[in-house]
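A quick write-up on the structure given underneath.
Note that one protein chain is taken out, while the other chains of the complex remain in position.
And now, chain A:
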Amino acid sequence: MGVGFVVGLFGVLILAHAAYSTIQYRSLLKIMQEEFSGPPFHVAIELILGLVLSMWAALTVPGKFHSINPEAEENRIVSLPANQDFMVFNHRGRLFPKQTDLKLKR
């Protein structure tokens, strides 16, 4: 978790820094009285880097993915549940000696 978490934190920090730089850039433009046409180049780079880092962290930190394929090893169905709604009580277990010590106390 350690590495992924640090990387994710770094990614979020980069995104925050990109936001901060954009605000600064816009106030600079206001002073210079120019129109805003798009973010500067370094902010775009920061955005992409932040996106990649935080996405990677979000995919690795929470844990491993489970497979959704029915043929995957951990999803393989090995037995069906006993059909308990149709359970029948007169089976051979009836002939075995009962446990007499079992008792519900109150």
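Keep in mind that, in the parts below, a residue touches a chain if its C-beta (ideal position, glycine included) is under 8 Å from a C-beta of that chain, and two chains touch if they have at least 3 such contacts; residues count from 1.
Simple rule for what comes next: contacts and distances are computed from a predicted model.
Its record in UniProt calls the unshown chain "ER membrane protein complex subunit 2", which is the match among "Ubiquitin-like modifier-activating enzyme 5", "GPI transamidase component PIG-T", "Mitochondrial zinc maintenance protein 1, mitochondrial" or "ER membrane protein complex subunit 2". Residues of chain A that touch the chain left out of view are 70-90, 93-94, 98-99, 102-106.
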